[in-house]
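Coming up: chain A.
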Amino acid sequence: MKYAYYPGCSLSATGLEYNMSSQAVAPHLGIELQELPEWNCCGASSAHLQDHTLALALPARNLAIGEGLGLSLAIPCAACLSRSKATEHAVRSSQETQSLIEALIDRPYTAAYPVKSLLEVFIESSLDILQDKITTPLTGLKAAAYYGCLQARPTDYMDMDDPEKPQTIDIIIEAVGADPVDWAHKTECCGNSHPTSYPKVGGPLVNRILQQAETSGAECIICACPMCFANLDMRQKALGQERDRPFNLPIYYFTQLIGIALGISPKTLGIDKHFVNATELLVQKGFIPKAESSAKGGLA
Partner candidate 1 sequence: MKKVGVFVCHCGTNISQTVNCEHLAEVAKDMPGVVFSTEYKYMCSDPGQTMIKKAIEEHNLDRVVVAACSPRMHEATFRKCLSGTDLNPYLLEIANIREQCSWVHSDKNKATAKAEDLISMSVAKALKNESLTPSVIPIHKRALVIGGGIAGIQAALDIADTGYQVDLLEREPSIGGKMAQIDKTFPTMDCSACILTPKMVDASQHPNITIIASSEVEKVEGYVGNFDVTIRRKATCVDPIKCTGCGLCSQKCPAKTDSEFECGMSKRPAIYSPFPQAIPNIPIIDQTACRYFQTGKCKICQRICTADAINFEDQDELVTIRYGAIVVATGYALYDHRDKYGEYGYGQYTDVITGLDFERLVNASGPTMGKIKRPSDGQEPKTVVFIKCVGSRDATKGHEYCSRACCMYTAKHATMVRDKIKDSQAIVFYMDIRTPGKNYEEFYLRAVEEYGVTYVRGRVSRIYMENGKLIIQGEDTILGTQVIVEADMVVLATAMEAQPDATEFARKLGITFDQNNFFNEAHPKLRPVETFAAGIYLAGACQGPKDIPDTVAQAGAAAAKVVALLSKDEMTTEPIIADVNINRCSGCGFCVPVCPYKAISLKTLTERVHGSVAWGPTGREVTRQVAEVNKGLCQGCGACTVNCRASALDLLGFTNEQILAEVDAL
Partner candidate 2 sequence: MRKIAKTRIDDVLRALAPRYDLYVPVEGATTMRTPTATLWQEGLENASRFRLYEEGLPLYWRTNTGLSPKDLFFPQTEKMYTAISQGKTVEIKEESTNAWPIILFGVRSCDIASIDCMDRVFLQKGYEDTYYKNRRQRTLIFALGCSTHEDTCFCTSMGIDPKASPTADVQISDLGDAFGFTAQSPSGQQILASIDSLMSDAYTAQPVSPDPMLINVNLEGVTEKLETMFDHPLWDELSPRCIGCGTCTFLCPTCYCFDINHKSPTHAHIVKQRSWDSCMFVDYTCMAGGHNPRPSKTERVRNRFLDKLLYNRQRHGRVFCVGCGRCVSKCPVSLEIATVIQKIQAAEVTP
Partner candidate 3 sequence: MNENIIQVPDKSGISKIMREIAGDLLRQQTISLVIGWEKGILPNKSAPAFITQSQDAEKLIFDEYCYHNLTKYLLQRKGSGLKTAIFVKGCDSRSLVGLIQDNQIAREDICIIGISCPGLMEERNIVIPAKKCEICYTSVPVEYDFLIDCPETKTANDEPGGSYAHRELPRVENMTLDQRNIYWQKMFENCIRCYACRNTCPVCSCKECCFDQANPTWLGKGNSTSDNGFYHLVRAMHVAGRCVGCGECERVCPMNLPVMLLNNKLSLSIEELFDEPPASLSLDVTATLNHFKPDDPEEFM
Partner candidate 4 sequence: MTNQPLADNPNTSGQEWDPKILVFACQYCTYAGADLAGLSRLQYPTTTRVIRVPCSGRTNPQFVIRAFQKGFDGVLVAGCHPGDCHFATGNYFTRRRYLLMTRLMEFVGMDPRRFRVCWISGSEGPKFQQVVTELTDAIRPLGPNQKLRDIEPSVIGGISR
């Protein structure tokens, strides 16, 4: 299956590992990701606070370009996904909105090709192939699937998963041979930008999630959003100091997890770029050889 790949702003910066791993894994599973030409900002987090029409028009341009190529957009970032799905929904439900948006972006957009999250793309088109391609089953790895707030909400248009008890990442964890842990904070808020801008509010939010994951016996957290990833990965040291007991929960993108199971080198997957050492656990579990791990042990 071929998709127009919309990386958005994060995937070349904080979410670099997400980009690397997605690009590395996709060809193995028969997924062709063609980067959307001339893509623009999706407007997430700021546009819809300023101007509702602008918030629809920004993603619409990207969607329209995809439609021109005859492709569905595959979107890794949950925020980009949310804005794009919102636009798709608005255009589908009102002729008037459609005309308005088309006029603004000066090109036709009919919402003919459904927007997909990268997660959805993997679940839909590669789960069967994956079984045959696994070289390193991640047996014995206890992983907590973390979805964050946007992956399955609002239900009006994010109709891919159960908003209270989502399953898609758990399915992938199972598919690569690891054990998903049952825990309660799969969809709790990670604090978005607050851990950075207002740590007093954001800190406890991240803390809660990490605590819960730890309590539930997870050895790592698997996520599908660069924002969630950044919050969970970057804050562990500070939060550990606060509670006088360090956290040590490596965070992986689901694509990285798949990559390891497919035997792709951790470097290619960007595993060496995490704050919390993400290599150690994999070595410990015997999923990757020690030699390779000695290259670099994480930024933290």
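Basically, a contact is a pair of C-beta atoms (placed from the backbone, for glycine too) under 8 Å apart; a residue touches a chain by one contact, two chains touch by 3 or more; residues count from 1.
For anyone wondering why these and not others, all candidates are chains of the complex that A comes from, given by their letters.
Everything numeric here is computed off the predicted structure, so don't read it as measured data.
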From 1, 2, 3 or 4, the one in contact with chain A within this complex: 1
Residues on chain A engaged by candidate 1 in the complex (per definition of touch): 162-165, 183-185, 188, 212, 215
